[in-house]
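A protein chain is absent from this complex, but the other protein chains hold their places.
Letters A and B mark the chains in the order given here, with residues in each chain numbered from 1 onward.
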Amino acid sequence: MELSIQHVVKRFGGIIALKGVSLDLSGNELVGLIGPNGSGKSTLVNTIGGIHTPEEGKIVFNGADITTRDSYEIARLGIGRTFQVTRAFRRMTVMENLLVPGMALAPQRGRRAWEKRAREVLDFLTMTHLRDDYARSLSGGQQKLLELGQVMMTEPEIIMLDEPFAGVHPRLMQMIFDYIKTLHQNGTAFIIVSHDMDSIFTLSERLIVLSYGDIIADGPPAVVKEDEAVIEAYLGREEEEEPVA
Amino acid sequence: MDYFLALLITGLVLGIIYALMALGLTLIFSILNVINFAHGEFYMLGGYASYLLLQIFTDIHPLIIVPVSAIIVGLIGAVFEIFFLRPMHEEQIARPAEYAVLITFGLSFFLQNLALALFGPYPHSPRSFFQGSVTLGPATLSADRLAAAVISLLLLAGLLLLINRTWLGKALRAVSQDKQAAAVVGINPYVMNTVAFGLGVGLAAIAGSLLAPVFSITPDVGAVPAIRAYIIIVLGGMGSLPGSILGGLVIGLVESFGAGYFPDPSRALNYKTVFGLVIFALVLLFRPRGFFGRKET
Partner (left out) sequence: MSQLTGLLRRPQNLVALLLAALALILPLFLPTYWLHVMVVAYFYAILASSWALLAGYGGQFSFGHMAFMALGAYTTGLLTTLADLPILVGIVAGMLVAGIAGWAIGALTLRFKAAYLALFTIAFSEILRTILRAEAQITRGDRGLRVPELFAETISRVPAYYLMLGILLASLIFMYWLAQSRVGLFLRAIREDEEAAAARGVNVVRYKVLTFVITSMIAGLAGTIFAHYITILTPNIMVIPQMGLVIAMAIIGGVESLVAAAIGAILIQVSLELLREFGAWRLVIFGALLILTLRFARDGLLIELSERLFKLGPRAELRTSSGEEGIHDDTEMELVESRSEGAPADGA
């Protein structure tokens, strides 16, 4: 897996959300992406995922320029993502939710084969008993798991998780934590956006800090933690500005 | 040259009246985030209200009737808003976007059929405001049409003042930008929704009663003005007040010049509205956010 983000600029009206962000990921790196509110974390994820098209710069994935590709193409190329507020298909069953990404990627493999894959995913996530439930009857945490399951269906090379731990009970958090580790050991790369400092420091091998649309630090968590600019821009304010849920 | 000027003046006069209709639609969209697919039927109600009032009050000047019918229709709109749109904003209704489209379209279906049942399919015409016609340079306009344009112009100015200078305007703008923040500073967003809807359909009713003597009223009289207003708000950029005024003028001019220079004059009038659709398609192709639209994110 090679993902290269080169001088990406994204504006919304007068606001510059990303001011020329550059970033290279390779192999199965597990990268944490943190930064204060409005620093551009979700914008970056959405820009890589194709929901936003950057005004300047380039995004290259495994040698292919995906800067202006639609998000469905990017998903099929092997970049999976979840949303900050879960967006499972509410009036569809858990099984149907899982079939969508599979059938979209490779319909020729057939519904049977994808149902089999879906059962594997449900088994992994210990959600088998919920297979025929409608997504809207699931709890918030279960919907987060379901979204992770949707992403897992097609075995993407890299998964972007937007706030996987927000509003989640500690017990479930530990489960998600373990799933990420397992998938990572099996070769999947991750970009994890999170406000939860503890988990992100333990989990990630590399930590990137965004502030006002700029990368202000990039390195091993232990080093980033000590970085003056980071403490100034982020950690110092973090406590008072938004107590983490 | 005179012909050109005549078309220009006619186009602007039309455009001002169109703008009034579109402004009501824009007001509703920017506050409630709802496209009122019954807008044409409130225009129609305005016409019928004027007609009925003038039947009762036979010796009153018809202009006095216009604000009265606008208020009546505005109140009908407000009642509809409270019963059918407010629950949506109170999050009692699933999939609000599709609900809004369907419920306003359903209202249009209901109102058109109600008018048909009450008044029949035949045209009704209230008394004229003024007799005769007025010559403006090379253009000759019926006095009624000119009166409609002048009143529309005054109303447009008045409405912009209301929005920009008064507490109510400030409250409405606040709600259109951020409902929660507005609520925090003590503005009730639900009340503002009702006010905006009543005001918006009241404007349509004014347009309807102003033009009733010119075009006369039938149950389906609102369809074309409403469609024109839809095209105008897309052209102006959904939710932009200046955009809908500019869009109104552009559509007025396009219709006037299009009809004026159409190769076959016998069909020219019929094709007036067709130009609007062409503009709609061009906007979608080349500038989907219109003149002043906020960029989609």
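The definition used in the following text is that a residue touches a chain if its C-beta (ideal position, glycine included) is under 8 Å from a C-beta of that chain, and two chains touch if they have at least 3 such contacts.
Source: prediction; values computed, not measured.
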{"item": "Residue touching the undisplayed chain, where the options are A:7, A:91 or A:116", "value": "A:91"}
{"item": "Contact with the hidden chain (one of B:79, B:184 or B:284)", "value": "B:284"}
{"item": "Residue among A:26, A:53, A:68 or A:139 that touches the chain left out of view", "value": "A:139"}
{"item": "Listed residues B:97, B:154 or B:181, member touching the removed chain", "value": "B:97"}
{"item": "Residues from chain A at the interface with the omitted partner, ascending", "value": "12, 17, 37-44, 46, 49-52, 70-72, 75-76, 81, 83-93, 96, 99-101, 103-105, 107, 111, 126, 129-130, 132-134, 136-144, 150, 154, 163, 166-169, 171-172, 193, 195, 242, 245"}
{"item": "On chain B, residues whose C-beta touches the chain left out of the figure", "value": "35, 37, 83-84, 87, 93-94, 97-99, 101-103, 105-114, 116-117, 120, 220, 223-224, 227, 230-231, 234, 238, 267, 270-271, 273-274, 276-277, 280-281, 284-285, 288, 296-297"}
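Everything that follows uses one rule, which is that only the chains that are shown with their structure count from here on.
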{"item": "For chain A paired with chain B, centre-to-centre distance based on mean C-alpha positions, whole Å", "value": "46"}
